[in-house]
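Here it is: the structure, laid out below.
Of the protein chains in this complex, one is absent; all others appear in place.
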Amino acid sequence: MRPPHFEYQRPQSVEEALRVLAEQPAYKPLAGGHSLIPAMNLRLAQPEGLLDLGRLDDLRGIRFDQNQLRIGALTTHEEVAASPHVRKHCPALSDAASVIGDPQVRAWGTLGGNLAHADPASDPPPVIVACEGTIQLTNQSGSREVAAEDFFIDIFTTATGEGELLTEIIVPSQANRKSAYLKLPHPASRYPVVGVCVVLDWDGVSCSRARVAIGGATGKATRCHQAEGVLTGSDLGEETMRDAERVISAELGDDLLADHYASAEYRRAMAGVFLKRSVKAALG
Amino acid sequence: MSTRIFGSGIRRREDPRLITGQAKFSADIQLPETTFLVFVRSPHAHARILSVDCEAARAAPGVIRVLTGEDVQLSMPCAWLLPDSDLKTPEHPVLAKDRVRYVGDAVAAVIAETEGQAQDAAELVEVGYELLPAETNPESATTEGASELFDDVPKNVAFRWIAGSDEALVEQAFQDADVVVRERIVQQRLQPTAIEPRAAIAQWNSAAQEMTLWCTSQNPHIHRHVLGLVVGIPDHKLRVISTDVGGGFGSKIPVYADEALVCWASRELARPVKWVETRSENYLVTIHGRDHVEYVEMAATADGTAQAIRGRVYAAMGAYLSTAAPGIPTILHGLMYGGPYTIPLARCESIGVFTNTTPTDAYRGAGRPEATFLMERLMERLANQLGMDPSEIRRKNLIPPFQDGYSSAMGLTYDSGNYAENLDLALEKAAYGKMRASQQRARDEGKLVGIGVTTYNEICGLGPSQVAGAIGFQGGLWESAIVRISATCKVQVMIGTSPHGQGEETTFAQIVASEIGIPVDDIEIIHSDTDRTPMGWGTFGSRTTPVSGAALALATRKIKEKARLLAAHLLEAAADDIEYEDGKFFVKGAPEHHQTIQNLALMATLAWNLPDGMDPGMEASQFYDPPNFVFPFGTHIAQVEVDAETGEVTLQKYVAVDDCGPQINPLIVAGQVQGGVVQGIGQALWEGTVYDDSGQLLTGTLLDYAMPRADHFPYLELAHTETPSPHHPIGVKGVGETGTIASTVTVYNAVMDALRSLGIDQLEMPLSPARVWAAIEEARSGESA
Partner (left out) sequence: MEVSIEVNGKTYTKAVEPRTLLVHFLREDLGLTGTNIGCDTSQCGACTVHMDGRALKSCTCLAVQADGRSVTTIEGMAQQGLHPLQQAFWDKHGLQCGYCTPGMIMASAALLKNNPNPTEAEVRHGLEGNLCRCTGYQKIVEAILAAAEGGEE
């Protein structure tokens, strides 16, 4: 269908955008539009107004500063995937940005837009969560940073407050660690049925610290602390991985998503399979 | 420029407009003063309509008219009235009045100045419903206590059709059998998903009392006739144009309620009315394919010789009978029981069932993929039970080579077949022995690798009109072609079929060029505009080349004969002394005394010097009513690997060796086979319509309905044999559906072969990762218990 009517404004600066957002709380920010516009085409989303951030180049770009990746919200997935900074300091994010959507979506969809949308079946959120990234939210009064794990609250629900824009994604460097993101795609939408990110402190013999997050399986990207407990301090060998598979499946409890394509039991089992595969990919 | 191009893979003549964005698909048509029509559709699968309130909609900006079932008293006919089947044909209203019977059933229509305004206003129409229970499964919809869609159709049974050998003889064969194999097969419902959604734009000319309709049809003349009847327009005053159609696969054969309403509304408003389907709407309203529950069994001797086959099919019709629906699971399905095998006895009972779902109709293969599927599943079971190689059990049962007629148990006369030789070529091309050896090695490593082999034949080139009448099809199935050669020897060929991607603008030019020596570039094939073409029945059932191509070849030969006689006259020679080669008619033994076809065309047009009794001009019209169907055949072989951890199936190898007789253009034939194979594999591995218990469509967008994509496939290896059809002027058979007919079961059997060692006996399609995984888990937990 054609989208329903809405008002439209295109601010020339971030300040202007924040002002409009404060004055018109019912307006939805429009980044690449690759989550919002499809929803509007089905008339599932009917925002009163759109605030087009598309020309705010201040919100685009990738910097590496003080051992942190700083990614502007309007950076496209293609830019993230192609960035040498990201490949070095957060290869799992490179992985996720390379497999999200399709080439056209990657060329225009933005990382900030994706995270703000908080679709439970999405690739970047579990990576940001596993890497203990933070989300910068800005309003007219200033900026605050929210830990990724606290940013994602539930299906399509984030910690973004009224009048706030997601302006930057900050990820501490993972350059000294082994990390990867792997997904099992839904055959139609290609969204992750499960997508697992692992970040490992690995010296070649033992894993001193493991972080694991999963997307696509539950209402939001979720850290798997018990699975992490199994991997931490281990040799990441076959027996450890078998335990970890078991533990992550149990850890996911009753929150698992289920639909006509993939049952909760399937997701539960795939969480374990992809944990194992993601560790293998991370170790190279 | 060589005109010996029959058999040459020349580039297509249709492509220049398609690769430059110059094509005119129906939605591209833009006329001044156009109004836009949007439907209000039922969100419920089964309900009584209590009230329809259009007041707010009528007052909305840009709205010109809002129509309901009170305003529009039109209904759509079924055009395949299957005889001897107790067929029920309940009314199918264009706009529902008392009851809605599927999600998507049209209740009202809003016409406005812009499409956006019409969509906005449609949301304001308020309909009061009283919900009724819904039936979505064709088997359970016939049981006691099922919710009935129509008051006068008990247990939702639309028809009961039986064909084949004597029941007692068949029963005896099963009693006497050494081995009986059986299976309950679910042919899951599919959504055809031509990339172009349907569209219709009608323009009424009140001065001339004429209607022009641009619409997405595979058969504009059928649309002309049926819409003429439904809307009340004399069929010579209704012009239907479908020049560029973005794929059909059967889904654009039927004549739809939306097309009728658009015509009716244009006449009512005296302005053009345009309707363009959204994809979501297409998934609700455009016909679906397949949807059978089948119980089939085969009796055999201990050495693997099949003796009898019988089956009962519950075939979902959906909520209403679509144009051709009753013929699909019956004539085009049951009559192919037995396939390419020498099975002496066969019997099929097919029960058509109304369900609260989108109406079904022909979808690529239309009944024959289902027939080949069950044949090959039964052969596979037989092979497994007897410990025989799957290719060997098929070879054992294949009909020996025949060039001109074989009577099947179901009463068909197959035209020609060379099945074993074709099988040999496929096994050689696939290096079958090596495949099995490497499969064993993989199995020794614990991998789940499987191989599937299919030998098939199928019925197409519809068909003899007498047979059409006998089987209840409310039309003929002949074709005609007019070949018109101008003074400058440019050729216009007018045909009654409607290619929409199959390449006949090229291959038909190749036929003419090869018959009469005129360059392909001077030949134009005109189709799909009912004002410019003779009556014909359309492009479906792989009939365009077998039927329309035959008419064309014969018309061209008529002209060639006329040219020969004119040449004789001009060369002052006896007609018998005139020979022909490559566009030249020359005196035997004296080639310097010749006439070119170009000069003959000019002379015929000028008519200054014609032999007595010869009419001027170089034009011929030829009808062709095929004496029989045609029966292409082939062998497909697939290898898959199943990832036991995730259930994902990877297609590793696919070989297709098909026989459609002589190939006019091998490039186009290969394209048809590749496209068909991929589409059939879609059914095996990814596609499948899902309704919930209340009749809501859960696979209503491309986010949920999984289509084959480029990265799913290895390189498909193609080869062919060539066994002409004895009764066809150029010996060709159809090939548009063979890929789909063979590939679904080939990949299915390959997966089942991979899973057999785990004791998995059967799985429903699609063989999605989740489903395969669940079966493996269940099998393994059974093992360790």
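Here are some notes:
As written, the chain order gives the labels A and B, with residue 1 at the start of each chain.
Following the convention adopted for this analysis, a contact is a pair of C-beta atoms (placed from the backbone, for glycine too) under 8 Å apart; a residue touches a chain by one contact, two chains touch by 3 or more.
In this text the structure is predicted, and so the values were computed from the model without any measurement.
The missing chain, though absent from the display, is touched by one residue of B:I5, B:A27, B:A371 or B:C660; that residue is B:A27.
Set against the missing chain, the residues A:P38, A:G61, A:P172 or A:G219 yield one that touches it, A:P38. Only one of B:W204, B:F249, B:Y419 or B:F633 touches the chain withheld from this view, namely B:F249. In the complete assembly, the contact with the undisplayed chain comes from B:Q502, out of B:S391, B:Q502, B:S528 or B:S725. Among B:I668, B:L685 or B:V735, the one in contact with the hidden chain is B:I668. Chain A meets the missing chain through residues 1-8, 10, 30, 33-34, 37-38, 40-42, 50, 52, 54, 78, 101-105, 107-108, 188-190.
Although one chain is not displayed, its contacts with chain B can still be listed: residues 9, 11-12, 14-25, 27-28, 30, 116, 193-197, 244-247, 249, 278-280, 500-503, 667-668, 670-672, 674-679, 701-703, 707-711, 713, 715-716, 739.
FYI, only the chains that are shown with their structure count from here on.
One simple way to say how far apart two chains are is to compare their mean CA positions; for chain A and chain B this gives 44 Å. On the chain A side of its complex with chain B, the touching residues are 1-2, 4-5, 42-43, 184, 186-189, 191, 193, 260-263, 265-266, 269-270, 273. Only residues 115-116, 119-120, 123, 278, 280, 645-646, 686, 690, 692, 698-699, 701-707, 768-770, 773-774, 777 of chain B touch chain A when the two sit together in their complex.
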